[in-house]
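Quick one: the structure is below, questions incoming.
Note that one protein chain is taken out, while the other chains of the complex remain in position.
Every chain is named by a letter (A and B) in the order it is written, and numbering of its residues begins at 1.
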Amino acid sequence: MTDATLSHPAPASNRGAIAGGIVLAVLAAALAVLPLTMTLSAYVLNMLMQAVTYTVAVLGLTVVLGYTGQLSLAQAAFFGIGAYAVALGTVDYGLGFWLSMVLGLAASAVAGAVLGLTSLRIGGHYLAMVTIAFQQIVTLVLVNSIDVTHGPDGVSGIARPNLPGVSLANAKAYLTFCIVVLYAVGLAVWYLRRTRLGRAMQAVRDNELAAGVVGVNTYRTKVVAFTISAILGGLGGALFASGFSYISPDQFSFAESVVFLTMALIGGVQSAFGTALGTGLLILLPEWLRFLKEIYLAIYGLSVILIMVFMPEGIWGLLERIAHVGGGRPAVVTPRPFRLDIPDSGPADILETRGLAKHFGGLRAVDGVDLKVERGSVHALIGPNGSGKTTLLNVLSGLYRPTGGSVSLAGRDITRLAPHERCAAGVGRTFQNIRLFRSLSILDNVLIGAQRPGAPAKGEAALRERAFEALGFVGLADKASELVGSLPYGHQRLVEIARALAGNPTLLLLDEPAAGLNPTEKQELVELLRRLKGHGLTIFLIDHDMAMVERIADHITVLNFGKRIAEGTPRDVLRHPAVIAAYLGEVPTHGAA
Amino acid sequence: MSITLQLLFTGLGIGSIYALVALGFVLIYRATNVVNFAQGDFSMIGAFLMVVFAVDMGLPYWLSAVIAIAAMAGFGILFNYGVYYPLRHRTFLPVVISTIGASILLQNGVLAAYGPHPQSLPAMLPFPGIAVGGVFLDSQYLLILAVTGAMVVLQYLFFERTMLGKKLQATSQDKEMASLLGIPVALMIGITFAYSAVLGGLAGILVAPLLFVSINMGSTIALKAFAASIIGGFGDVTGAIVGGLALGVVETFGAAYISVPYKDGFAFLVLFLFLMVRPQGVFGEKVAEKA
């Protein structure tokens, strides 16, 4: 790590996390030793064993749901795959615990990856439904493939593993082992949040569209998240099977998946600690409520509602919020000056479209547009409302597949590339309605931009440095640790620009960057764009503010009803009769025409 | 031939039940963007109310049904205020978990209040059924098909022809706009819950003579209904009905010609394949995310 990173204090969220990490270490150490030192009744041992093995599986939901925002209702199925692998492997095939477990984890991983792969076509609650379908099919196979799975009888007599020199046959020793595994998994999941992959996951969760545009391969990220989640589910199941030595299909049903989900959400799904807390609570709660006899499960249901009503972010979410009331310290760091690494060679027109078209059913939003954007210029795209400007930008950044025509960047055909691939090719963009990763800090937002594939900055330290450079360029380095949601509107726009800049683009697409800014902020924006132009960056922007466009654009293209109606220098274009005609009824804010 | 017809009839009958519950899902989803995991328990509550009024208190059938359905409307409003309303500004997941909590509460609440014995409800029509050719048309299934058909027509008229229906539609399409137009959004959502509970309850009442009344009667139905609403294109009313009927038929034929134990799997296998080929469902949910 460089000095620049070391001198930079951890952002508030990280600070809480580090404190949390210490708490985890102490707690885990205490818990791991606890069963060895105390006399625990079988009841307490069983309860702890269940809590610990379940937590490992629920941590999978932290990754897939908490970090990546994908609802999975098949965690019990993965739990079952792991459990059955160990059960059948040790009981029927004599493979031993470790080999069986590895096979189980591999099977879980493959199943998880397949579920993740379906997310290419399916999102949101559809994906959730696919997970339910998978869950149901796994249950049916467990019940009905009697020859292999023993059917509803379940598998009994599952042995516990041995470590070299240590027998884990004793319940206390085994529990300690499980706690150590949980500790390792918990730490890994907690740490994951701070890695490239973890940030990419959170970007997908907070704003999938923007994540793709800033270079996150959203599809691969989701597949990886599902795979990790499935592996953790399988691991929990493997430990569970050996812990209880008997398993049967009803333990891995849809209802159990719902229980897993509830555990994750009650505690706070975005945090490994919350997950552990929620799991423990949901196992203990019905046990504590046993004294209520007949109505205890009803009271338990009521408690679930009440926790959600009063603590919608989960118990840990609430605790974290209380702990955060103090606020973060401002960062004291002077970033190095901003650099852009733009290749000089290549054709004079950095962006070129030919006959580009995008139709929505009968609506021709973009209708055969030819466009050339000169390297190093500021090129503005204007047109009345509904003329297809944003659609065109979405086609350029890859959010929409064009109906026809081609797009090339610096001579390379990028028509078929996905958003993140275009980003890797050097296209950065911002959105009209700001699309930041709202639950992350400003720094993390820009870091996600900096870590785009193919960017020069490699390694965590270099990434941070790069992010600070970009933030310094837009004048927000001192606010790096704040959450983006807390920033004023104008600053959020700047963060979006910084996020794009951090990825070292060669072409920057800006969708109405001046919208919602006050005159001072607009002036600052103009200055910023001029400085960027000075760095050799090509800028392609949409805006309605003709005065501003006139001041900064070298070139203007006018769009109406999806067709290009004029093109040229600002002076020529704004006097073009077709342009004036197109704007009739919508008076431009430009006064001196 | 008669076997095919028999299976088709049964499939449509079961499918109608899925369709009614799926409608409840879809209406709540459209109004609140929430998937209600307690939807199946609405059916369970409706059926138990029917048992209380018709069997325990010995009221006439039609009167019991009217009271039970009215009670379901009230229950829906109560559910709204207890489970959804406090969380209305929250994201999707806390509300979902809240409905899961409600489901646990309802099932175990009824268990504590009524005991674990499954109850039977006599068939609603005075004859067991009609035999046409080699096909036996169970009177209860006939009733279910008729009621589902009637509900579909009534619902169409209600949403398209009445002011309240239009207000409800406006609310489900754009809450902000609706509230700007002076539509009391909170009330509309309350009504949606009431109506959804009525649909769920109705399904429960209709199915009670066939499947008996037990604490978990709603769980399986709800899961299938959820699948049905996805097949139909989540958020689409016609889709929910078509999805429900299709699911019932596919499942019945799958059981007859492929495997009975894997019956529940066909629904989900079809769903899985279906989503891969046509992720937006038959009628397509209108989700165009604007960049």
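We adopt the following convention: contacts are C-beta pairs under 8 Å (C-beta built on N, C-alpha and C of every residue); 3 or more make two chains touch, one makes a residue touch a chain.
One rule holds for everything that comes next: contacts and distances are computed from a predicted model.
Peer 1: Assuming one chain is omitted from the figure, identify its UniProt name from "Thiosulfate oxidation carrier complex protein SoxZ", "ATP-binding cassette domain-containing protein", "NADH-quinone oxidoreductase subunit K" or "Ethanolamine utilization protein EutJ".
Peer 2: Matching the unshown chain against "Thiosulfate oxidation carrier complex protein SoxZ", "ATP-binding cassette domain-containing protein", "NADH-quinone oxidoreductase subunit K" or "Ethanolamine utilization protein EutJ" yields "Ethanolamine utilization protein EutJ".
Peer 1: Write out, one label after another, the shown chains that touch the chain missing from the document.
Peer 2: A, B
Peer 1: In the full complex, which of B:S16, B:N80, B:S196 or B:S214 touches the chain missing from this view?
Peer 2: B:S214
Peer 1: Which residue, A:S41, A:S345 or A:T520, contacts the hidden chain when the whole complex is considered?
Peer 2: Counting the whole complex, the residue in contact with the absent chain is A:S41.
Peer 1: Looking at the full complex, which residue from B:L59, B:L111, B:L125 or B:A186 touches the chain that isn't shown here?
Peer 2: B:L111
Peer 1: Looking at the full complex, which residue from A:V148, A:A184, A:L306 or A:A323 touches the chain that isn't shown here?
Peer 2: Within the whole complex, the residue contacting the unshown chain is A:A323.
Peer 1: Mind listing the chain A residues that contact the chain we can't see here?
Peer 2: Per the touch rule, chain A residues meeting the hidden chain are 23, 27, 41-47, 50, 140, 143-144, 146, 151-154, 156-157, 244-248, 250-251, 277, 280, 284, 286-288, 290, 293-294, 296-297, 319, 322-323.
Peer 1: May I ask you to list the residues on chain B that touch the chain which is not drawn?
Peer 2: Interface residues of chain B facing the absent chain: 3, 6-7, 10, 14, 108, 111, 115-118, 120, 128-129, 136, 138, 207, 210-212, 214-216, 220-221, 252, 255-256, 260-261, 263-264.
Definition applied: only the chains that are shown with their structure count from here on.
Peer 1: At what distance in angstrom does the C-alpha mean of chain B lie from that of chain A?
Peer 2: About 34 Å, centre to centre.
Peer 1: Tell me, which parts of chain B touch chain A in their complex?
Peer 2: Spelled out, the residues of chain B in touch with chain A are 35, 37, 82-83, 86-87, 90-91, 93-95, 97-98, 100-109, 111-112, 219, 223, 226-227, 230, 234, 261-262, 264-265, 268-269, 271-272, 275-276, 279, 287, 289-291.
Peer 1: In the complex, go through chain A and note every residue touching chain B.
Peer 2: 65, 71, 118, 121-126, 128-130, 132-134, 136-137, 140, 143-144, 209, 254-255, 258, 261-262, 265-266, 269, 294-298, 300-305, 307-309, 312-313, 390, 393-394, 399, 431-433, 435, 511
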